[in-house]
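For this view, one protein chain was removed and the others were kept in their places.
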Amino acid sequence: MRTKTNPLYYILFIAFFAILLPAGYLSGFLSVNTISVWGRYFCFAIAALGIDLIWGYTGILSMCQAFFFCLGSYGIAMHLLLKKTVAAGAVLPDFMAWNKIETLPFFWQPFHSFGWSLVLCLLIPALFAFVVGFVLFRSRIKGVYMAIITQALTLAMWLIFLRNETNLGGTNGLTDFNTILGYNLSSSSVKLGLYMISFAVLCAAYFACYYITHSKFGKVLQAIRDSESRISYAAYKVVDYKLAVFVVAALLAAVGGMLYLPQTGIITPGRMDVKASVEMVMWVALGGRGNLKGAVLGALLVNFLYSICTSLFPDSWLFILGFLFVITVLYFDKGFMGLVESIRQRLANTRFKTPQTTL
Amino acid sequence: MRNAFLKHLPILLLGASALFSSCNNSSAKKAGASDSATTKETVKIGVLHSLSGTMAISEVSLRDAVQMAVDEINAKGGVLGKQIEPVIVDPASDWDLFAEKAKELLIDKKVSAVFGCWTSVSRKSVLPVFEQNNGLLFYPVQYEGEECSNSVIYTGATPNQQLIPAAEYLMSEKGGGYKKFYLLGTDYVFPRTANKILKAYLLSKGIPKENIIEEYTPFHHQDYQTIISKVKRFAADGKACILSTINGDSNVPFYKEFANQGLSSATCPIMAFSVAEDELRSMDTEFLVGHLAAWNYFQSNDLPENKKFVADFKAFCAKKGLPGGDKRVTDDPICWAYTGVYLWAKAAEKAGSFEVSKVRNALYSLDFTSPDGLVKMDPRNHHLAKPVVIGEIKPDGQFDIIWKSEGLVDPQPWSPLTSPDKDCDWVNHNGTYAKK
Amino acid sequence: MKISLSFQQVGSGTNGKQTGIPPARELLQNRYTHAAKAMAGLLLLCTLLLLQQVAAAQDSATIYTTQVLSPSHDSVRTQAIGRLAALRIPATFPLLMAINDKKLYLLDHKAVTIDAKPTGEGTYRLYTLYPDNKLLTNSSGQPLLLPLSALQTVDIPRGDRLQLADIAPLLNLFSNDAQKRILAYSQLKNTGDTATLRILQAALAKESNADALRTGKDVLYAARLYSAGNATNAKAYIDSIGDNWSDNAPVLLRNYAKNNAFDKEVASYAAAKAVSLEKRYDQLQRVQNFFSGLSLGSILILIALGLSIVYGLAGIINMAHGEFLMIGAYTTYCTQLLFTNVLGIPQTDLFFLAALPISFVVAGAMGLVLERLVIRHLYAKPLESLLATWGVSLILIQTARLLFGDLTAVKTPQLLSGGWQVSPHLTLPYNRIFIIVLTLLMVLFTYLMLYRSRLGLQIRAVTQNRQMSACLGIETRRVAAITFFIGSGLAGLAGCAITLIGNVVPDMGQTYIVDSFLVVVTGGVGKLAGTIFSGLGIGFFTKISESFFQAVYGKVFILVFIMLFMQYKPKGLFPDKGRIAED
């Protein structure tokens, strides 16, 4: 990066979300609902950071981030549901009992323990990403092929999760939890706590990604994006790097999903359908790919708009969103952050670089 | 970069101020509402139906029905002297958004009751919200049962109010005396549970296991060639019928393929549980004619109450300039969405309050003359006793009523066939309890 | 004698319709005349006795019929219907059925009934009921068509109608509706009652529908088989059942072999027959499966064809391609409305023929607009185009939702409903055959356009090297626009075709978009042959896997398979070769 970021803006951002909003809630200005809504947006922003790493920096358009997000959510949901079931003195979650399942499926067993749940929530997406990544990257599938195949993969997983036989609640997903680690999920203080944790994790994830992208590792990623063959002739094992960043992105998505679940109270396969997986990429495209701040702002802004527009303009919010997508891609190549950047450059009257266009 | 971030600041602040202003608004309203609950002339209800996304096609009609009921009640002077003010939001067929909007309605808007949801998953999504915030949801669509929430008033059918009579009818002499059953559905919880209950029922009636086939297709499945071939083979050697819980846009390819492979309602009738008049509007009915559907209400019901209701609904849609205008039709969920509002209003009048617990208590055993005739709330739980009807699809998308239950059928949220030990009772027990 | 004569007619009547298969009765009479002769005396006696009864019944039937239509008192009618039901004279059945179905009308004081379905104008064909059951014609010999309002309805009370419950299954044997007759025949299964069999024969003598005839004969042969007096007879009937080959035949034979066989030899004969029938059935099933695969494959090809051209040429991942499909389907719907509502042309198949080119042009034009406004700026930026066109697709879906709402039923043309009965148990639906043929034509069209025309040469040149083509004086923009027009038009055409098998909803495109991308990617980008092969491959493969797994797992299986396939051919079936392939 050419100029160093002034810490003041980070401080402003943190102050706004870590102090102002909670203070607003505590003093009665904001409802607890607003707090948990923003908490959920932070989870999306965490996942968006992962997408920015893999797409913005490495140039691999992965459409299965929504699936990793769901894996995280499902893991925590399984734990919460088991806790609730055990507390109610039952062996099986309600929906399984109704489906006439006799014993708890083996893959549910480890989720009795919170520790194991956390580990598995991270391990399973990582492993999945590793295997899929290995298969795809090894055979040098990239660009459009990569996008379509990962999209198809997500579709396949979506279909599997929709099945009742998968024992993950089918279309209805998993819902109706009451406590997490003994704290009541419906209490306002727990909601505030989750909000704060999400924000803290978002900040941590941001700085981790910042470190990654500014290290030589990050430069290799950008080099892969710019010219994959060149970097492999320079003796970098492209597959290793791609795999690593794919796993990291999957982990970020999973972490986002893990925090998302207790704040939303439901996870369904709907979170990973085609629409959801394209939208996730859209956050980053709108915010500005290849720019971590853009990813975070994109995720927060798009979801905020979504919430507001569905209440204010139920008939036309799809138009608003659609036009936003088209216009961003057409005119603001680098998204929201790119737009700001170019305005700044124009104002500063420095040499203004036009975006590269073919034709 | 540092200056770039500066540029974001105005936007950020803009967003923040928008956020604050909207929240301030709502909190101001909130304060106003609680202060003036007795002095102001309105009472708020929430309407939580998808107005966009995949479910919009079905759910928009329910919003219209609720709106019509509200207008009628308001025209008659409202409830407890107050005008009803509906707060309409769009959960956009997004299940997570359902929960978010439910919270918004209950916590921010402080509505007295919510009328909404269609799919099971949307109901399951908002259920914890209603239970935690002591809300009341009127749910108008037939559902899979096995639920007994204190926060939901189920005006739609329980499985025994739709499935069992239909199967019984098909097995009867009059219905054709069918001996083989193909249970075909879209893969989600309602078909799964429905088929579980149907299967238990059929087995209990002595239908051998090999004469019952269960199969599921994904949502939006379009290619029914293989399945129809299977059906053909299944139906070849005896009296077979299909019990269909196929949902939404899969129905048209299903019925078309069925007809084109040479099957018909005479050789193998399809009894549908998810096809009503409103869906038939968007289908080429040619291939559906003669097939059956089981509901609690059909538009062709010739009660005078219903004739008025149908005429009013058409007039309402035409007057409001809604798509379809006076060509709109009524169907089962529309009828129960409409009835739900009246039930709530009547209960509130009876209780003399809008308080959720009082309204709920007033609802037990409450009866109301709906478009479908007199219906009655269960004395012990939150379901509705109502008649069951079976109809044959006509070319104009209406139903010929060919069977009607004698009197009202009591709801059984827990089917005695699959959960013989459970029952739902909020008067003597605390919801679901174990029967001795 | 009368009865045995009519019996003979039944035999020869059925024989005539059946190709080259000697019916059991003839076999019987040729080979075993002894037995027949011995029986003849007895038969004659019975016949003479029956003849008298029948003649008497015929007379009384006429009286009762008159009483039903113009009763002096309600109770007379009740009694008359009861008597008619008890007499069971086939000649009165059409009348009784009309009563049972509440479709009894009077036209000039003559009892008539109407067809099951009205014609396009809401009029009905009419049939006389008694003493004969015939289609009414007007003076020029054409069927007489009248609306219900021109007829006088005869209301028979429910109580009277209930008297017919017992013979209702028999009544349906004489229905106008072939499906009802099939049902009625199959309801007579396992009947041993001679009187019923007599009626069955009478019905079969009149039978004109092949399916119904098959079912009916099956029932008749089965009854004869069960009452067969010796092994040879039984075997002959088994053969007849096998040749007739109704849906029910294998089960019937198997049951017979298991329970009621004449002797062991006949039992094994019946069982062997059942096995051979099932084997033949399985073979036909394989043909049906092959056809299903072909049909699914051709739908995929039809959709992917446009996508492949556009992607190959412009490097555009058009996520809105599915929406052009939707536009095509809605255009078909609008064409239908235009024909019926504006032009006042009644329901005919004409609208569909017109809709084919119209949907091509409309979707193509929309594609052109999209190209001008959006795509133009995105050439050779596949990932950006993916996102932008996704936005476009959201807009198009919501527009369709607002414009049309949910009122979108496209009528299937009469010509294309039903199916081609290749052989018993093998029906190939016309709509699917139509789509296969359409796909074939479109592939041919695309091939000719791409490889046999100047435009195709230019398109291929631009596909390979945009800059170079521009230097050679090819107007790349114009070529791109035309290509986009054709690509979108093909999608529109596919949408029009899909109305034949599915319904029209705003988000219908989304159902197909991932599948069609998979076809393009598996086939190799921009390769016509690749698209065809992968489309067919995926179609067949889906159908094969569907017969092993449930539909959902079939789909998952396909996706995993494609992923593994890409390991082996990462650039699709037909990758570019040589140095231009890289980067």
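Each chain gets a letter, A, B and C, in the order it is written, and its residues are counted from 1.
Here is the rule we go by: a residue touches a chain if its C-beta (ideal position, glycine included) is under 8 Å from a C-beta of that chain, and two chains touch if they have at least 3 such contacts.
Simple rule for what comes next: contacts and distances are computed from a predicted model.
Engineer: Pick from "Cytochrome c oxidase, subunit I", "Hydrogenase", "NADH-quinone oxidoreductase subunit B" or "Urea transport system ATP-binding protein" the UniProt protein name of the chain that isn't shown here.
Structural biologist: So the chain that does not appear here would be "Urea transport system ATP-binding protein", according to UniProt.
Engineer: I'm checking contacts with the chain that's been left out. Which of A:A234, A:L312 or A:A348 qualifies?
Structural biologist: A:A234
Engineer: Residue by residue, what part of chain A touches the chain that was omitted?
Structural biologist: Counting only chain A, the missing chain is touched by 2, 212, 215-217, 219-220, 222-223, 225-227, 229-238, 240-241, 244, 290, 353, 356.
One rule holds for everything that comes next: only the chains that are shown with their structure count from here on.
Engineer: Could you give the separation in Å between the centres of chain A and chain B, each centre being the mean of its C-alpha atoms?
Structural biologist: Inter-chain centre distance comes to 33 Å.
Engineer: Please compute the C-alpha centroid of chain A, do the same for chain C, then give the distance between them in whole Å.
Structural biologist: 48
Engineer: Two-or-more-chain contact residues of chain A, please, as numbers and ranges.
Structural biologist: 159, 162-163, 315, 318
Engineer: Give me the residue numbers in chain C that touch at least two other chains, ranges are fine.
Structural biologist: Touching at least two other chains: 398, 510, 552, 555.
Engineer: Which residues of chain A touch chain B in the complex?
Structural biologist: Interface residues on the chain A side: 1-6, 9, 12-13, 16, 20, 24, 28-34, 36-37, 40, 95, 98-100, 159, 162-164, 170-173, 175-178, 186, 264-266, 268, 270-271, 293, 297, 301, 304, 306-308, 310-311, 314-315, 317-318, 336-337, 340-341, 343-344, 348.
Engineer: Within the complex, which stretch of chain A touches chain C?
Structural biologist: 61, 135-136, 138-141, 143-145, 147-149, 151-153, 155-156, 159-160, 162-163, 227, 229, 274-275, 278, 281-282, 285, 315-316, 318-319, 321-326, 329-330, 333, 357-359
Engineer: In the complex, go through chain C and note every residue touching chain B.
Structural biologist: Within the complex, chain C contacts chain B at residues 117-118, 177, 179-180, 182-183, 186, 211, 247-248, 250-252, 285, 288-289, 292, 295-296, 398, 401, 405-412, 417-419, 421, 425, 427, 429-432, 500-505, 507-508, 510-512, 542-543, 546-547, 550-552, 555.
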